[in-house]
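Structure incoming, see below.
Missing here: one protein chain of the complex. Every other protein chain is in place.
In this document, chain identifiers A, B, C and D correspond to the written order of the chains, with residue numbering beginning at 1 in each.
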């Protein structure tokens, strides 16, 4: 399809271009269509947020990008990273990409760290294997990395085992490991879900900072819209294996057009929510990923679903300069852009 | 810091005490007495009685046990009335054989089991895995007393690589010693391989599903590296526990192989002591085995700390 | 030894015997070399009083350490003198005079004289010593040193052929009194005798290493420089070790192994023992207190079948008490298979309210179990008879000697000369009489055989014994024992005496 | 980087890529299913044969049907698998041997599991003293050389199926204590146990109704492996001469009987060995299969 592309687009070729990515997982109950036709792009230096309910396929997508898939699963489509199709790489070529070009921070802190291996080795083994740096140099770099992610007393920490670190420290180490081989793209899959608010705050600040300082691209995945809101340039809202809405963060939060995005925002309890007043709900739950409905996948839960929504599967269509929505009947753009983005200042400042 | 160690040692002593008491009780219930064995079939009841008095067998059971215990506590395990040998000497004489056998079998079993388990766990359910599982089932269903003769038939009689029976101590040349030890070692190791493989395979598959394994792979390091440097160690808890228990059990539990290959080990000594009602010898060996067992288990507990810096609670076992 | 339990042959018990058989020697013996010898078991001690002098208990070690006073020819039973010059009686076995060679010395330098013999024999007789030879030793009332080389022995009752008892038991071995007095542990570490070999090292249950005694009286014997003796408990592994070249000599007793060795071309020497193993039936209690029950089981039993199942078709029947080679041989069949008669008897007993139902107590060894099972299987074809098999271990079995709490048991009576084993096995007053038959005629005949001096008288007496045994059926003879030595093709000088005891000093290896 | 030159969606946004290749997911079959069914089939057959041995047209296990050590041959059912050293039918002995081997395996396994659970569960649940005590007992049992136990037991009691059961049960009790204790510890820490306590449930109810049902399947899945080990162990005892008294056959005993004839009459060893192997293999397959199903329950 590259021939269809206007010639000037070639010069601005994105760092990552995903086209029609599908990742299906075989289970005894049937094939789970966890990712089912996702197309997106990430430019250099850009932070993309991916949000969606639990089970919407965010993690599977992130892993599919790296080729780290569960057994009995398969992907199709294209994942072009710096001009190479990652899906068609051999195992060996894949592992050259891992760490060096794309690095990943997994959901849940601590679990990605091997409990029985010292921080030093976990930090340096990638460098030594991928970049071929020597032992002492790797150590030096490790100290630098820990310092960069804000770990105090890095020399001592290198000798620690993961359990000797607090949750926040562990997540910093995990990020340092991801940064070790100076990747061009960092995928952070719910990096703060299990952390306390205060620590979450620290980690989110850190991610944004290193992304900017290193001129790196970032995919930040979260089910919490607020986490993504202030830290990304663009947002993709996922629903049942597909993108429901995508666009610049500002537009999506200020003027969400997809009913699902709106509902999600409304259901988020805010600090200034009035006491004892019911929250707005999204009725029902995600469709069974083995038996996805015809038509719009959100139709069954959508208050504005029309007859046609049940048959017609809407494609992502542009609704603004940088704003696409997959909805046959998108919400009108609000006149006052801040009404729905309810993250006001709790203290009224 | 001192207290847990003291408690641990105390517990171990209690275990040893319980075991020796159990043995005394058990053997006292068995018919026949060592005096009859010593004096032979033609002995008269009078001479048997006289000898029993001399050996203190006419005392009440707890009295005998107490005498034995107080002497044992001072390091005197007594002399066997049957062989006249001091029990400690007898144990020390047999120990190298049994220890070498048990250790070699364990090392062999662990080495093979680790390789098999790794090969299995890489792709659970694959043909390789299924083949290995079948082989492991064969090993499980082949008792030592059948593995022994089969091994002898092929490797000693047909191929002539190893001697059929006999043991030459390591002091008389490592080569001959190892040659003699190979077949018995293999005969013992087969079952252990199967047990270890099953255990480690399950644990490895579990560990390979952990996030940190995926994370390690995502760093771009090779699969082999991940398997051996990341997955193996945290998967080896149950394996080490079982290996510890089995090492304890192999000391004194290899009687079948010792008989088949005519090896002068503890197992044979124990078996013959039991059948000749040589309680003194049995007690001595049992104490020894129990002490080895609790010590190995303490080492196993210590090794948890080595494997996992979090030093899991021993309670988890 | 204690290891006996895992081993095939049944009852301990002392034997008596007659003379030796030897291989056709190939050329002149050469000196030097080491022989690796496999035994069936290991002695529990090296103290001569505490071991046994038969193939089962490892007579070989005793012969090596202590030499022999005398030996016999396994065919004719004729006594040959070694360290003893003579052992004579003038009064029909009431007293004996033992004359020793001059200048015999133990390896610790003390003399092997009449006093030393007296010390050893008195010691064996002392119940406190716990010797398995006590029965034979107790036939002596007293011993008296006449001079340095002469010992006078007074018997409790006349035993004309006491020499046979002496040579086939541990009385044949004299150890240094000085060394014996040092205590058992010290003695086991450094046994002192005047035999052809001295102990170099004993690793229990592994090996006994012996070195040539340079001062042995009968130079240039022994021919071999050293011997390594190993016990090989497992029947199968014993022959496999031998045939795979893992040993030079194997003491063997299993008919199947002997056949296998012979088939593969290994020279084998077997002492033609009379008697054999028998299944003793306890006549003290039901069902075998009724002679009909004993006869019925005997008639139902077929040796050929048992031979097939236990020894793979090898073996030698013991249908007569004595071997054909024995001077006491006569063609009196002890038992004969007669299935119809057996069934009739079983039915008859059942009708009398005395059904033949009994328990066969057997050792845990494969061979013994197979024997018991074979009988059980054979009897399974008959009606009104029921056999249970119970495996008892060694100590348990010994206890039965005192308690007699059994119906059937495997025992043995092996001998070359019937003195003294036959008497102890079947005399009503003998403790070793397992079946407990106490028949006046039998007792009288046994006594007669013991005390009689002329061959004719003994012959007549033992003829009566055979008739009575055939009539009384105290046990069913399973087959002859086969004390044998299997040797490598280059091993020569195999001489057995007594109850299958192998002489070490004659062995030599062709280089 | 300005917001405007970043494209949200590639130009292909107007489709989900339906025309493109669908990923081909490897078929999820139960890979072992055939083997598992065969295994269950074999186990069923063995149990059936054991139960019906008396009814089947087989010769008695105690009576010779031909000359000893006949090789397997077609023609006569009794000689199908050959004869043993006493000329008895190996087929018949295998069939009757199944009774002993299965009873020993199943009964010792079950009783051991029951005792082990009864001791291990309170130990894990109540902790402290009870735990110390039970662990002490388990440790002592494990430190007790099994050989002594079995040899001594068979000296004290008449060797019989019952004696065997007592001995083998004692041998496996400590493993079950450990297993039950570890499982109880794990399950007792779950919130639903607290929830039950909070409903007013007493300890007994919590133990029997909440905790036990959850680890019984684990124990159950372990059972086939234990049974397999027990069947083999019974054979080792026969080798030491401590098996059940003849003429009753057991598979292990049959192997022990034949082991000296391995070179001349290999069928005497290999037939029962093969039967044990198939059974052990089938038990293991069944165990794995059961555990697998159980695990899935947990995973949800």
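Everything that follows uses one rule, which is that a contact is a pair of C-beta atoms (placed from the backbone, for glycine too) under 8 Å apart; a residue touches a chain by one contact, two chains touch by 3 or more.
Criterion: contacts and distances are computed from a predicted model.
Engineer: Can you match the unshown chain of the complex to its UniProt protein name from these: "ABC transporter ATP-binding protein", "2-oxoisovalerate dehydrogenase subunit alpha", "Multiple resistance and pH homeostasis protein A" or "Segregation and condensation protein A"?
Structural biologist: According to UniProt, the chain not displayed is called "ABC transporter ATP-binding protein".
Engineer: Please pick, from D:70, D:183, D:214 or D:279, the residue that touches the omitted chain in the full complex.
Structural biologist: Per the contact definition at the top, the residue touching the missing chain is D:214.
Engineer: Out of A:71, A:134 or A:230, which residue would touch the omitted chain in the full complex?
Structural biologist: Among A:71, A:134 or A:230, only A:230 touches the chain that is not shown.
Engineer: Given the contact definition stated above, which residue among A:38, A:169, A:216 or A:316 touches the chain not shown here?
Structural biologist: Final answer for the missing-chain contact: A:169.
Engineer: Of D:21, D:162 or D:190, which one is in contact with the hidden chain?
Structural biologist: D:190
Engineer: So which bits of chain A touch the chain we can't see?
Structural biologist: Listed in rising order, the touching residues are 53-54, 166-169, 196-202, 204-205, 223-227, 229-231, 249-250, 253-254, 263-265, 267-282, 285, 338, 341-349.
Engineer: Where does chain D touch the missing chain, residue by residue?
Structural biologist: Against the missing chain, chain D presents residues 190-192, 194-202, 205, 210, 213-214, 297-300.
One rule holds in what follows: only the chains that are shown with their structure count from here on.
Engineer: Could you say which chain's mean Cα position falls nearest to the mean Cα position of the entire protein shown?
Structural biologist: Checking distances from each chain centre to the full centroid gives B.
Engineer: For chain A, which other chain has the most distant CA centre?
Structural biologist: The chain lying farthest from chain A is C.
Engineer: How far is the middle of chain C from the middle of chain D, if each middle is the mean of its Cα atoms, in Å?
Structural biologist: 48
Engineer: Take the average of all CA coordinates in chain B, do the same for chain C, and state the distance between these two points in whole angstrom.
Structural biologist: The separation of the two C-alpha centroids amounts to 38 Å.
Engineer: Multi-chain contacts only, two chains or more: what residues does chain D have there?
Structural biologist: Residues 151, 155, 240, 256, 259-260 of chain D each touch two or more of the other chains.
Engineer: Scan chain B for residues touching two or more other chains and write them down.
Structural biologist: If we look for residues of chain B contacting two or more partner chains, we find 30-32, 149, 157, 271, 274-275.
Engineer: What are all the chain pairs that meet the touch criterion?
Structural biologist: A-B, A-D, B-C, B-D, C-D
Engineer: For the complex, give me every residue of chain D touching chain C.
Structural biologist: Of all residues in chain D, those touching chain C are 60, 62-64, 67-69, 85-88, 151, 154-155, 158-159, 240-242, 245-247, 256-257, 259-261, 264.
Engineer: Across the complex, what residues on chain C touch chain D?
Structural biologist: 235-236, 305, 308-310, 312, 363-366, 369-370, 372-374, 376-377, 380-381, 388-391, 393, 395-396
Engineer: Mind listing the chain B positions that touch chain A in their complex?
Structural biologist: Per the stated touch rule, the residues are 210-222, 225, 229-230, 233-234, 307-310.
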